[in-house]
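Here the complex is missing one protein chain, while the rest keep their positions.
Chain lettering (A and B) follows the sequence in which the chains are written, and residue indices restart at 1 in each chain.
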Amino acid sequence: MTDISLSPPAAVPPKAPSNSIFRHARYVIAENPVTGLAFGLFLLIAICALIGPYVVPHDPLASDTTASLQAPTWRHWFGTDQLGRDIFSRVIVATRLDFAVALFSVILVFAMGGLAGIAAGFFGGWTDRIVGRISDTIMAFPLFVLAMGIVAALGNTVTNIVIATAIINFPLYVRVARAEANVRREAGFVQAARLSGNGDIRIVLTQILPNIMPIMMVQISLTMGYAILNAAGLSFIGLGVRPPTPEWGIMVAEGAANIISGEWWIALFPGAALMIAVFCFNLLGDGLRDLVDPQRRT
Amino acid sequence: MLATLGKRMVTVIPTLIGVVIVTFLLTRVLPGDPAVYFAGPAATPQSIADIRKQLGLDKSLPEQFARYVSDLAHGNLGNSLSTGQPVVKEIKSRLPASAELTFLGLILSIVIAVPLGILAAVKQGSWIDHTCRIVATAGVSLPVFFTGLLLVYLFYFRLGWSPAPIGRLDAFATAPPTITGFYLIDSVLTGNLETFKSAFGQLILPALTLGIFSLAPLARMTRASMLAVLASDFVRTARASGLDSKTVILVYAFRNAMLPVVTTLGMVFSFLLGANVLVEKVFAWPGIGSYAVEALISSDFAPVQGFVLAMAILYVVLNLIIDVLYGVIDPRVRLEG
Partner (left out) sequence: MKRRDFLKSATALAATSAVTAPAVFSANAQTRQETLLLVTENGPNNLDIHGVGTNRPGYEASWNCYDRLITHGKKTLADGSISYDRDKFVPELAEDMTTGDMSVTFKLKKNAKFQDGTPVSAKDVKWSFDRAVSVGGFPTVQMKAGSLINKEQFVAVDDSTFRVDFVKKDRLTMPDLAVIVPGIYNSELLKKNATEKDPWALEYTKSNTAGSGAYKVVSWKPGVEVVYERNDDWAGGPLPKLKKVIWRTIPSSGNRRALMERGDADISFDLPAKDFSEMKKEGKLNMISNPIGNGMYSLELNVVKPPFNNEKVRQAVAYAIPYPKIVEAAMFGVANPLFGGPSNNVSAITWPQPTGYKTDMAKAKELMAASGAGPIETTISFDLGDGVNSEPIATLIQESLAEIGIKTTINKVPGSNWRSEMAKKSMPMMVNFFSGWLDYPEYFFFWCYSGQNAIFNTPSYVSKDMDALIDGARGAAAIGDREKYATDVKGFITKAYDEVPRVPLFQPFLNVATQKNISGYQYWFHRQVDYRTLVKA
């Protein structure tokens, strides 16, 4: 889902000296403490992803059927699941997988969609038409079902989830990149570069791409949230990662049947982790947008 | 008007063709062999080969595609393996179920999101603004199946406020005669209050789940567009002319701000229609989403193809209607051909 911007997109001026960015950042965060919170959460998530597997109290894969389905205790902070595995350890270790899925999908879609969009916006003509057609065709599908179809067809692996997520987010990136590139097409600095003898490809890569990066960063941050939700939804259906790999969505699916029998902790903690992560990425995207282009603040 | 509509249809056709081709390819790539499924347990290689020939699956891919397209032209979307029914019939009967749910969800969402967005815009920067942002973002951050489960647990199991999540009606209530296919409308039209209450009761939780999920884009859009309008000249004039705040906001600003929201509504609706597959699974809702998911999981491709095609056409028609609506509401907007 994207917001339709009302004011005409403004071209961002070339890189300003670093201390003014920090000052600007501090100002934005001070004005909007929620963004500060989001940055903090993001750091926490990144730390969990990086060092989580090394510091968790229990092996996330070790079953212990004598301790199965226990409510949270001092030994197992988040309780245990049906096979006696420690949920706290599994939630922390899952951070890495979910974070990686989100990160790689957005990198992939940025590479494919971003570049395609820039090409469409910059070159226009047939490039624009073809990219537009592909984008429209993808948009005409109910996106989640398309992701399901792709994973079902290609197989249940993390790679395919990443590919499916990238494909369904393709139209979004194309649209944003295209709009931005279109605006900058005739901008002064592009014309100057052309006069200096740079070819089109060079201009696209060295002038336009860095210039629209800030806007794309906002988009990337927002899409990371959706990528995680997408992977979780697929796991819920049964098309996600394979057991016994810990992943938030698959853990919620496992816990779903247990909610009615009162074992709320199996689904709640991974669900909460999911929510916090997606929440954080969404707020981060908003904050980045405020930082980068105050005119588009929503 | 007709000319612009006609031009729009022309651009839509290549998209639809693309959808048909991609769906066909995708479903043929799905693992699983319908011939084996049909041959039943204790199948022998011979019986499997016979059934494969019967189903026309031994022909080459282009031949199968040609057959598929000619079937489509006759309005035949094939039969579902798992229910054994013609896909067209099933989609026709299940679409109103999903549409009713999505509409109600959307209405609930508008009822909350629009006032919230207006308030947030009017009192920009205040705690209401931040709350609006947090609430809206929180709604979209929860996995929609998780929200559904939580609501069932709380409101049905613990509090007993809402009826059992077993579908569109209580087991002992009978469906109203089909006029529109929407139980709420049909039961009102035929004066059947019991059925209305039953249908509404069953609808509340799933609609709420969907509504929570679609809060964010609507609230954000309302807020953004209100902000833009509130900063515009005519509002300044209205204020300067001495009109009180409420009149300015609700009578003038709101009406003008609604236009982009209407466009967002269209997108949100089509997004929800595809995304409510998960909600339908949790609530046993006999809609088109659960139909497609079950078919996909069992490699039953006719329903999946039918579902995707139906959704694509719906999406296209919807966008067309929105564009027309936009032009009708706002004479300044010119339809692009």
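Heads up, the rule we're going with is that a contact is a pair of C-beta atoms (placed from the backbone, for glycine too) under 8 Å apart; a residue touches a chain by one contact, two chains touch by 3 or more.
In this text the structure is predicted, and so the values were computed from the model without any measurement.
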*asked:* From the list B:G78, B:G181, B:P286 or B:G327, pick the residue that touches the absent chain.
replied: B:P286
*Consider the whole complex, including the chain that is not shown, and state which of A:P57, A:G199 or A:P243 touches that chain.*
A:P243
*Write down which of B:T23, B:T102 or B:S162 is the residue touching the left-out chain.*
B:S162
*asked:* Which candidate, A:L83, A:I107, A:I134 or A:V158, sits in contact with the chain we can't see?
replied: A:L83
*State which residues belonging to subunit A touch the missing partner chain.*
61-63, 65, 68, 82-84, 152, 156, 238-239, 242-244, 256-261
*Provide the residue numbers of subunit B that touch the chain removed from this figure.*
31-34, 36-43, 45, 47-48, 50-51, 80-85, 90, 93, 111, 149, 152, 156-157, 160-167, 170-173, 194, 197-198, 200-201, 204, 250-251, 281-284, 286, 290-291, 294, 297-300
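Note that in this section only the chains that are shown with their structure count from here on.
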*Centre distance in Å when subunit A and subunit B are each reduced to the mean of their C-alpha atoms*: 23
_In the complex with subunit A, residue positions of subunit B that touch it_ = 14-16, 18-19, 22, 26-27, 29-31, 125, 130, 133-134, 137-138, 140-146, 149-150, 152-153, 157, 216-217, 220-221, 223-225, 227-228, 260, 263-264, 267-268, 270-271, 273-275, 277-278, 281-282, 289, 292-293, 296-297, 299, 304, 307-308, 311-312, 315-316
_Contact set on subunit A toward subunit B in their complex_ = 1, 3-4, 6-7, 31-32, 34, 133-134, 136-137, 139-146, 148-150, 152-155, 225, 229, 232-233, 236-239, 249, 252-253, 256, 259-260, 264, 267, 271, 274-276, 278-279, 282-283, 286, 298
